[in-house]
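Heads up, one of the protein chains got dropped from this complex, but the rest are sitting where they should.
Showing chain A:
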């Protein structure tokens, strides 16, 4: 909650809000009133093996293999990973590196599938009755289905579910805030698939063993609120809707927990430590499909919006669909496109190429015209404090930025660089147009790199020591071998001598006799 001050009490607009934040123009009306469309199967699907946070999945198919819809093609590697399934039936035409849907445009191992158009299902996941199933069984099933958080971070859902073993979790909070401008995919999902979402939430609630399920929805989605208010129980667990004020970044898990339950999550702690687990509404829908119908996560709803798209709409697409196909499906580009963004306009990133695919964590494709973006010249910082007021985590962005520009990254880390969640409110609020968020991203990357190098130095020392020890051991073994061989040779010689000696006696005695005889 905001600081309880008299001035805040006098302003009803600040009631129930979190500290800081900004109020960008939402522009959700572009897509919020149109029904979700289903996109036909594209010509080509590119399924990256790294779509989630954690380790890359291991490919299970080879070139020219025929895959069926829902077939496991990438196996989770290690605990922090997720399974990847074929989005439709077809032939694997390549298994190589392709540009990742990432601002760097670096390649990522990708399975390219040419769909055969038949959309033939392989075997579904085993059916599960969540009413009777064991919590571990449900968690294992969610892991099998390759479900990750669909809000954007793509954190493996089963890994989050397993936090129940370490913390006493009593509340499941569904995140329907959708605070990013333009995006309406969660809004549409809540309106069109309310029952499925509630069921999915109930399944997860049973798996975690919570006492209540709450959906946090921003007040600018009245239809979604009405749709979900019809439900009072989810699989027997009390279910309620909590309306939170429309404010960016309300959709951040920690801030939603604060606004809904009043519990403030400490810095660098997880929400589970406060007894709350937060899932996106889309994740709940995916869990419903996986458990009730045995469908793995192979498609998702994304918002295609921005004034640069002819027909902005919400589209249900297969994972791996190239974004150029999606834009074509929505009528192509209109006007002068300034940039194409994956995700929301606040936290999303520009794409390196229009051929990159949609992945599990993609929630939107935005084509922005020049009229929608604001490229202002950078001016010096005037210490106005707008960024401090906008920071939802109570940091001092101008100070962080000054430290980073001066090269004092450790100093920036000391004053809270690691607590920044990259929401971009500070850069949005800055009247001087300073790219604050970019500086923070840079600084964190640099610090991580330094940490990595330090780690490598130590590893190098260890490797060198190991090599030295091995070489010494080999030399020692050689020496021992030589000594042994020498000893063997000596023993052999001795034995020979002994043998010779034992054979000698007759002639020796003979000679002795002879010797004796000669004089």
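Keep in mind that, in the parts below, a residue touches a chain if its C-beta (ideal position, glycine included) is under 8 Å from a C-beta of that chain, and two chains touch if they have at least 3 such contacts; residues count from 1.
The rule we apply is simple: contacts and distances are computed from a predicted model.
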Chain left out of the displayed complex - its UniProt protein name, from "Thiamine ABC transporter substrate-binding protein", "Permease", "tRNA-specific 2-thiouridylase MnmA" or "Ion-translocating oxidoreductase complex subunit B": "Ion-translocating oxidoreductase complex subunit B"
Touching the absent chain when the full complex is considered, from A:70, A:149 or A:348: A:348
Contact with the hidden chain (one of A:166, A:383 or A:446): A:446
Sites on chain A contacted by the missing partner chain, in the whole complex: 24-25, 27, 50, 100, 102-104, 106, 108, 181-182, 339, 341, 345-350, 368, 372-380, 404-405, 424, 427-428, 433-435, 437-439, 441-442, 444-446, 448-450, 452-454, 456-457, 459-461, 463-467
